[in-house]
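Next up is a structure, given as C-alpha cells.
Note that one protein chain is taken out, while the other chains of the complex remain in position.
What follows is subunit A.
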Amino acid sequence: MSPNLAEIWVYLSQEPLAALTATLLAWLAGQRLSALFGRHALANPVLFAVIILATLLITTGIDYRAYFEGAQFVHFLLGPATVALAVPLHRQWHAVRRSAPLALFAIACGGLFAAATGAAIAWALGAAPEVVASLAPRSVTMPVAMGISERLGGLPSLTAATVLASGITGAALGPMVMNLVRVRDWRARGIAIGTTAHGLGTARALMVNATAGAFSGLAMGFNALATALLLPLLWRLFAGGG
C-alpha cells in the first residue's frame, strides 16, 4: 500500500464516519433485497444488513469494537426507541382496553413460557450457562432483551442475534403453527405473535389483520415490561436454588 493509501486507511478505521456510513448503506441494501423477495417473512432486512456487515468485518479483519465505535451512534437510539414504544401501545389502547386484563395475563404467562422453554431446551442439550442466559429473553423486543440478558449474565450481542432469529421464526412459521392447533381468534393470534416474535411478528400481524396487529403491539409492549420485571427475579430464584 502506498503511504497515502495507508494514511487514508488509518483515518477511516479510526473515525466513526466509515462505520456509520457502512451501517446505513447495509440497511438500505437490506431493504432493497427484502423488497426483491417480495418482503417474505424470511427475507428480513435486518438479517441481510447483518450478513453484509459481518462478512465485511471478517474479510477486512476489522475488529468489532472498532466498528462499534462508529455504529454506536445508531445503537444509542435504541433507548429512545424503546421509550417510544409507549406510543403505539397508547394509540391501540381504546381498541384493546376491554379485553386488556385477560390479555395481559395471557401475555405474561406466554412470555415466561417462551423464556423457560428456550432456556430449558438449550440447558438440556448441554449449552454453556452464558448461552442459556442469552437465550432466555429472546422473545422480547431487542433493546429490552439485551438489557435483561446482561442482568442474567448472558452475552447481549448473542441475545441480539437470537432475538432476530426468534422474530423471523415466529413471523414466518407462527401462522402455520396456530392453524395447526386451531387458534382462530384474531385477538389470540395477535397476542401469541407479539409475545413471542416482538416487532418482527407485529409488523407481519399488522399486514394480515388490524385486530391481530393491535393485540400484537400490546403483547410486544407488555411482554417487554413483564419479562423485564419477572425474569430476573425468577432467574435469581432458580439459579440461587440450583
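The working rule: a contact is a pair of C-beta atoms (placed from the backbone, for glycine too) under 8 Å apart; a residue touches a chain by one contact, two chains touch by 3 or more; residues count from 1.
Note that in this section contacts and distances are computed from a predicted model.
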If you look up the hidden chain in UniProt, what protein name do you find among "Molybdenum ABC transporter ATP-binding protein", "Biotin synthase auxiliary protein", "CidA/LrgA family protein" or "Response regulator"?
"CidA/LrgA family protein"
For the chain left off this view, which of A:Ala18, A:Leu57 or A:Val208 is in contact with it?
A:Leu57
Spell out the interface residues on subunit A facing the chain that's missing from view.
23-24, 26-27, 30, 44-46, 49-50, 53-54, 57-58, 64, 67-68, 71-72, 74-75, 77-91, 93-94, 98-99, 102-103, 105-107, 109-111, 113-114, 117-119, 121-122, 125-128, 131, 135, 138-139, 142-144, 146-148, 151, 155-158, 160-166, 169-170, 173-174, 177-178, 180-181, 183-185, 187-189, 191-193, 195-197, 199, 221, 224-225, 228-229, 232-233
